[in-house]
Each structure stands twice: as structure tokens, then as C-alpha cells.
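Since the structure comes first, as C-alpha cells, the remarks are kept for the end.
With one protein chain held back, the other chains of the complex are shown just where they sit.
Read from first to last, the chains carry the letters A, B and C; within each, the first residue is number 1.
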Amino acid sequence: MEKLKVGVIGATGMVGQNYIRLLDNHPWFEVVYVAASSRSAGKTYTESVEGRWLMESGIPVGVRDLMVEEAGNIKAVAEKCDFIFSAVEIDKQSVKNLEDQYAIAGIPVVSNNSAHRHTKDVPMLIPEINHQHIEIIQAQKRRYKTDKGFIVVKPNCSLQSYMTPVYALIAAGYPIKEMIISTLQAVSGAGYPGVSSMNMIDNVVPYIGGEEEKSEIEPLKILGRIKNGEFKNYEGIAISANCNRVPVIDGHVACVNLRFAESRPGIDEIKEIWSSFSSLPQELKLPFAPNKPIIYMEEADRPQPRKDRNLDKAMAVSVGRLRDCNVFDCRFVGLSHNTVRGAAGGGILNAELLKAKGYFG
Amino acid sequence: MEKLKVGVIGATGMVGQNYIRLLDNHPWFEVVYVAASSRSAGKTYTESVEGRWLMESGIPVGVRDLMVEEAGNIKAVAEKCDFIFSAVEIDKQSVKNLEDQYAIAGIPVVSNNSAHRHTKDVPMLIPEINHQHIEIIQAQKRRYKTDKGFIVVKPNCSLQSYMTPVYALIAAGYPIKEMIISTLQAVSGAGYPGVSSMNMIDNVVPYIGGEEEKSEIEPLKILGRIKNGEFKNYEGIAISANCNRVPVIDGHVACVNLRFAESRPGIDEIKEIWSSFSSLPQELKLPFAPNKPIIYMEEADRPQPRKDRNLDKAMAVSVGRLRDCNVFDCRFVGLSHNTVRGAAGGGILNAELLKAKGYFG
Amino acid sequence: MEKLKVGVIGATGMVGQNYIRLLDNHPWFEVVYVAASSRSAGKTYTESVEGRWLMESGIPVGVRDLMVEEAGNIKAVAEKCDFIFSAVEIDKQSVKNLEDQYAIAGIPVVSNNSAHRHTKDVPMLIPEINHQHIEIIQAQKRRYKTDKGFIVVKPNCSLQSYMTPVYALIAAGYPIKEMIISTLQAVSGAGYPGVSSMNMIDNVVPYIGGEEEKSEIEPLKILGRIKNGEFKNYEGIAISANCNRVPVIDGHVACVNLRFAESRPGIDEIKEIWSSFSSLPQELKLPFAPNKPIIYMEEADRPQPRKDRNLDKAMAVSVGRLRDCNVFDCRFVGLSHNTVRGAAGGGILNAELLKAKGYFG
Partner (left out) sequence: MEKLKVGVIGATGMVGQNYIRLLDNHPWFEVVYVAASSRSAGKTYTESVEGRWLMESGIPVGVRDLMVEEAGNIKAVAEKCDFIFSAVEIDKQSVKNLEDQYAIAGIPVVSNNSAHRHTKDVPMLIPEINHQHIEIIQAQKRRYKTDKGFIVVKPNCSLQSYMTPVYALIAAGYPIKEMIISTLQAVSGAGYPGVSSMNMIDNVVPYIGGEEEKSEIEPLKILGRIKNGEFKNYEGIAISANCNRVPVIDGHVACVNLRFAESRPGIDEIKEIWSSFSSLPQELKLPFAPNKPIIYMEEADRPQPRKDRNLDKAMAVSVGRLRDCNVFDCRFVGLSHNTVRGAAGGGILNAELLKAKGYFG
């Protein structure tokens, strides 16, 4: 099989670097095009990230000498790429316009940005949960007047530590009514340089701008359904999220308290639901799909970010400490790798789903 | 005024060291006696803490050369001390027995231990909340058959970051029905050596043994009332606590979500209730009482442990981020200094209250 | 005694904030004027530092409502201030020009900046070492054609952890020939936001731009002498410094290996030299002078930044681990508080020296 030609737009930022790292030797995709701001344009990729390459592994051989192009060169992208990953770090309206232009030009856009998360016909995907949402792409193509271009997005990284476990319960017939969450989030979520070390040594910061709102609103669309070519939010659940920054490099932890809408499953039944949960990405054996989307840990003090964030290619959600709750029905701790599952890895899984389902022409 | 003669039992451990540090130059109390395990007995205090003095300031001059005695020498304590602070770090049953013996021997015990927290006639004090609970000491004296000795305890350190703000609302006529809390707790709460650095670099641990139970049960006694010489728990509130360890030296943070039992106060009214809250320790101008027990911070990202834990002699609770909750009524972030307000400083405030009310003979 | 009126130029940056904090209730000096960039000008000091006040204590009452002026308003400064602390964080040449203008306008400048450190007639002061260097101010005044204005500077913060102990040995008759130093420096030395938390969690950075050069060259001037109205560097010593950034908030540690030029003192003699070392600031009882400039710690594992940086108002240098060296003669570990002794506190001590010696008119 010939690999699909991929462009990474915003390739020099932290999420972009993760795309470059994770796509190295990908069985289906090959990075042939990298774009960034005009400051980087005209340099090789290696030159453009000199002194700010943040990955632990080196720059992949195939990308090192690619010339960095300006992000706005739609025509070049259309010629060279089968689809793109959008990871630009500019203002929201500019991202929106740029991604619109790509789509109109017939380029599928797998975006990491929040700009189009609430566009009515753009699916916000966690493939294990709402893979069927890609059907709305037809409506989108009509709006963009193209038969090839479209946009899909992924949700905020903080959700990933609990949305799959929560969805597994809903899917098993246990709808959830109320959910209170407190997160302990890693600094990589703020990009680079991001959070000052002056705020993270011997400290935590009980605030992350915009994060609580995203954590409370985005699940409603993810759990929603398509009606007349647009999304209707799920309405049965109320969510309250308290987001905290902690001195951890990668891995968002969430303490989750749940009240079910109707009957509640027992502790053992929940563990069984999670352990047996599997979805389309697993069925299709997508390269980035974890073998088990949810890994339950019986140890009293797990999951922990440094020890568990990399489980199953850093794409699994690990959960633990499931127990009854004095106020709601039950509570647990969830963990996911925010820059892999919650960012570039999640974007790649989205692209794999689209490829497998024939959306890349 | 002549100072009261004080013994610190368990003087070489971390809480004990904090007592020694904080009692230096205390206007009412003077440390004249230090006791520890038999390993330390017979050395000077300086010798006994060599290589494990954890305080940032030096050993106070008046204590340096005190001979460390064995903790079990009740008679010597009775002769030399007007009262004692108990900070021994041994098993719970042994603490219980030891403190009983002190009380029976006529020695008032201001304890930092959890052993007697649920003894039916032992008050568990946060003086701003339940100073009137000291009345039960009469019942206790009858039980111990002494007219001088008794025991008072303080609650677990994790509570202190939210119990005073929560009580202030209840006292203002807004009873609370449900409370879900997630804490981010400092390593000093685990003593020394306590938590391994292997678990705290680039990591958080979403579990602290026994801490959630204490956080859920102790408030019920603190808010309770005395009936027939014993405590009846407050029954109107359900509490669920998720306790996490984070790489912070001192200062416990709590994210608190609240549902009121009846009507709810508005955000501004809550701030007003907190800002104007004052209690007996303030009225009596006890030396360790903070001027304002609750300090509300308007900045979006406060309180933070490293920056705010030391406010008002490290005895104030700082709160911030008060806002409506999508699930309950409102939510906020609280912070207190766990080894001062939550341990030795809280014990000293208890002793000051007892002294001011004439309980030290 | 009426307090001298002081301006803090660059009052909103991290060093400026430290000046504001440390000058609160200073017995000789009173902050009457604060200046910063045009962005802050026209706001109150409180408004100008909103969201970026980094000190653990609050903004001092007397400064809260001062209006922030633009740094370049020389005339206003000349009218209102007896002298200024310069802590502006702009490019070196601009600092140089600005400080020149102040001096020419008759305003004594006590600078924290590096711009004038190698100006031939500007003294670079560590008062315990080279207080007599202030004599060169006469030459400077002639150059600036003023009888009041002049500039003094302080050296780089990294030096402070070893220069006083090293000087004490030289002063005792043991000149040093070779010195190899490795530092472990705190993040506050890089200002705010400074070092990204992405570089400081589970990491050290073995490089600080420009720091090694300063550590190697500045001592030569500090130990130098005045000849014909300018400084001649000390020539007998060769210094090599390796500077590392570590995840510590405050406090620079230095591992120092020394070879003496002639005979070497024994270990006990060195300890005696350090313990008995005292200098003019101590003799004059300057308010910010530590009682003992050098504190020797006998514990095997001290000094440590978190535990020892605040010794004696954070103005003492603590040293420990003095032992023979297999290659040179001896070695030791030094520690000083980089934002107090190494920055604002050091500047205040310089000002106190100048005041005591009559240089402020």
C-alpha cells in the first residue's frame, strides 16, 4: 500500500513536534509537507526547531531536511498533500479561517485546534466513543461546496482522562446524570514555554484559563447525535469541572464523582464494563488504537502520571480507585497522556479512522 | 504574667519540631520539657535531632540544651509541666493509652494525634468553629477521675482548608447538604522521610491512606453538638473527599463543590460572609489567632500553596475562585498551611483558647 | 532621623518587587517613587503588578497606591529622590545610557544591572569585601561633572555563594591561585517567567547564557585595586566556572575547588578564619548586614538551598563540606540567596554603606 501524503500545519510548535515524532514510520501516512509561521518559512525543519525541539527522540530522518513552508499557502498544500494535520498556534478566528480555506480547497483537515469544535457540522471525535459522527462530513462537504475537503476536530485534552470510561458506562445502559470532576493537569498542556517554573516548583495553580468551560461543554457534543445535518447536544448530564495545574510533564489526572440517572451498576460490574469495553478502532485494528481503550488498575494508589501515562502507546486511558461515593453513586481516578492521546496521537487515530472508512478519497 | 510550663511529647518528629519552632518566644507558654522515644532519651535536644532538624530556622536557644526524656515518664511530666502538647508518632492504641495516662495523672493534653478524635467526650477543636465544645471537658474529667487532667484534639490537616469557610456559611444561616472535595496535599503531611522522591518528581499520587475517611467523618463531629456529656454528630451533610498527594512542601489545596440544604446565598453574599467572619479566638486576641480567619483572594489563579500558605502567621485559610457550579450550587478553592494551621499552630491555638478560658488551673 | 527618599526604577520586575518588599519598614530608606516601562506608567503600583506580584508577602501599604512613572523621567526623579535603586530589565546599552543620565543629573544610582559593571570608575561592591572601592566615586563624579550623582553596581548573583569565603582566606594571608567552580542555580535568577517548567521538571540545564563569563571575570575587579582613578584587576587568580540551572526557587549553590598560591591553611584554620570573619558592614551595624557574613555548617549534607537560604535575613553566605581536595588544596560548598543577598538585598546593603559613609549628601 502506498502511504498517504500528509502535511503538518504548525509543525514547529509542541503539538506539531509530537505529530512529527509520532508519524515517524507510520504504516499508512508519510509526512511530505511541513508548514509554520513566516518566521520559520524557508528554513529546513531542523533549522526551524533549533533550540526548541522538545521531544526526547531526535527529529525523524525523513523530516529533517524538509523545507518549512508558510501556513497560508493553500494551493501548495492541495497539490502535495492527501490530507493535513492542523496544529497551528494562532488566534482562534485565524485558525477558523485558515481551516475553512483548506476545506474549501478540497483538503481534509484533521485538526487539533479548538476553533471549529462547536461548528454545527464538524465532528469532535474520540473514535472509541463517537466514530459514527463522521457521517456528518457529507453535510459539511455540501456547505463547503467540495467533494473532498472537510474538517474534523478532537476535544480538549482534559476530557480524555474520563470520557471513555464514562461513555462505556452510558453505552452499557447506565446513563449518568451528574458528574463533578477535579483535574490535576500536566504542564505540557500549556505548550512551550507555557507555565513558568516559578509557578511550578513547590506549587500548584488551581486555575487553567478556559479549561473548565471546555471540560463542561465539549462532552455534551461528543455524546450528542446528528439531526438534520447538525449536532444536537446530549442533554441528560450536568458536569462541573475544577481544573488544576500541577508539576508534571505529561499526563492529566482526573478525580471523577458520578451520579447515575437511573439504576447504578455495582463496583464489580463497572470494572467488568471497562475491562471488556472495545470499539470500532479496536475492531478495525487502527495502528494507533490501544488494544484496550480502558485499563483498570487494582493497586490502591494508581494510576499515576509518570508511571502509567505511556501504557499501550500512551493511547489507553488508565483508571483506578473505583469506589462508592458518599454523595453521588461512585467515584474513580482517570489518567491519559495529554500530548499523545489528548493531542497528536488522538489526531492520528482520527485520521486512521477516516482513512479506514474511505474519507480520504 | 508568668509563662505556663509546657512539655512537648514527641518533640523530635516533624510535628514536634514545628511545636518547638513555633513556641519560641511565645508570650504565654515556655517549653521546659521535651520527650521522645527511648532512642533519643538522655541526649540533649540538639543531639537528638542532629541530621534531621527539618525547620528552616535554627533550634530555639531555650530548647537546644534541654535533655530529652522518655515519653512514658508520666510522673516527671506531672511535676514539671502545666500542660503538654502530644505529637508522638507511634501506633494509635499506644498513643491512646499514653494520653489517657497523662490525663489521669492530672495533666492537660493538647494532642495532635488522631487516637482520641472519636472518643465520645474529647473535643476535636477548630477554635473558630467549635470553641464551645471545650465545655465537655467537665464530663471528661469526671471519667478520668481528675480535676485537672483532660485531652483535647485537633482534626486532620486536610479539613482545615475548607471547614472554616464552610462553617461560616452554615453559621450565616445557609446549611449545606452535599459537599464533594478533591484535595492536592503537600508532602509534609506524611512526615519525614514520608513520601519518596521517586513518587513525587514528575508525578502525583491519587491516594493517601486513611485521609479520605478522616476528611469525610471528622467534620460531622466538629459541627456536632453535646448531649448528655457526649458528642452527637451533625447529620445534615454528606461529604465525599478525593485526596491526592502533590509535589508541594507545605500547604493543602482543596477544590470544593457545595450544595446548600435550603436557599443558597449569592456569590457576593458568600464573599461578604467570609470577609466579615470572625470568632472567639479573634475576639480574645489569642496570640496565634489570625486577624481574619478567612482571606478571600480575587485573583483568578489564587490561592496557591507556595505563595499564600504563610498568610497571617500561616494560620489563615485563604480561599478564591468562588463561582457557580453546574451541578451543585457553588464551588471554591481553599488553602491552609498543613503543618502550622493544620498541626502545631492549630494545637497552640487550642492551648491558647484553653488558657484564656481558664482550663489550665 | 528623617528617612532618605528612594526611587525604585524598574519596580515591577522581579528584582524590583524584591526591592519593594525588602524596603518595607526600612529604618533609613523610604520608597517614594516607583518607575517602570510606559506600559505600567499611569497606573498605581498595585494595578501595575496585578497578576504578576511574585512575593510571598503582600504589597507594602506605603507603595500600593504610588503612581508608577515612566523610567526615563530624570527630572522628576531628581526632584523627588535622594537616590535610586536601578532594577530595570531592558537591553544593556539602554540601561547604561539611562543610568548615565541619572548620574549626570546628580542622582546617586545603586544599580542591580550588569551594564556598568566594567566601567573603569564604577565600583562593583560586595561591602564585606571591597567597601573601600567606593572611594573611586570621586573620580566618577569628576567624569560625570556632578558633585552628587554617581553609580555603584553589584556583581552577578552567582558569585555571592563563594566570593566572601574566598576573600576571607585571601585577607587572612592565603592568596588563591586557581579556582574551579560548579554552580547549581535557582530559577529565580532568570526572572519571571524565566525558565519554562518544561525544562525544570525532572531535569537540570547545564547552561546559563553569559553566567560563566561573569563568574570568571567579575571577581577580578572585586578583588582589584584603584590606581589613577580606575580599577586594576587582581591578576593572581584563574577561575573556571560551570553554571547549571536546577529546579530550586531561590538559592544558588556552588561547589568550589581551591588551590592556594603559596602555603595552604589547614581545614580547622579555614573554619576559624570563616567563623571569625567580619568586616565594615558588621562594624557599622548596617541594617541589612548579616551578623556573621559567613556561617559554617558542620552537618555532612549542608548547606541546602531550601533549608539555609534564609539564614540571617537571607544575607549570610552559608558554607559547608570543607575538606581536602585530591587535585587542588581544598574544596567546599557555598550557598547564598540569589534574589536577596545576590540582588535586592545586596543593593540595599550597598546603599546603607554609602549612606553610612556620607555619600548621599
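One rule holds for everything that comes next: contacts are C-beta pairs under 8 Å (C-beta built on N, C-alpha and C of every residue); 3 or more make two chains touch, one makes a residue touch a chain.
Worth saying up front: this structure is predicted, and the values here are computed from it rather than measured.
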(message) Just to verify: which one of C:Ile84, C:Ile107, C:Val253 or C:Ile294 makes contact with the chain not shown?
(response) C:Val253
(message) Out of C:Ile90, C:Val205, C:Ile226 or C:Leu280, which residue would touch the omitted chain in the full complex?
(response) C:Val205
(request) Touching the absent chain in the whole complex: find that residue among B:Met200, B:Val253 or B:Val319. (result) B:Met200
(request) Determine which one of C:Lys43, C:Lys80, C:Lys96 or C:Arg331 touches the chain that has been left out. (result) C:Arg331
(message) Considering the whole complex, not just the chains shown, which residues of chain A touch the missing one?
(response) 50-51, 54, 56, 201-202, 249, 299-301, 306-308, 310
(message) For review purposes, identify every residue of chain B that touches the missing chain, sorted by number.
(response) 54, 187-188, 192-202, 247-249
(message) Which parts of chain C face the unshown chain closely enough to count as touching?
(response) 178-180, 182, 184, 199, 201-207, 209, 216, 238-240, 242, 244, 246-249, 253, 255, 257, 300-307, 320-321, 325-328, 331, 333
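Keep this in mind: only the chains that are shown with their structure count from here on.
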(request) Could you grab the centroid distance between chain A and chain C? Build each centroid from C-alpha atoms only and quote it in angstrom. (result) 48
(message) On a C-alpha centroid basis, what's the spacing between chain A and chain B, in Å?
(response) 43
(message) Can you pull out the residues of chain B that are in contact with at least two other chains?
(response) 201-202, 249, 300-301, 306-307
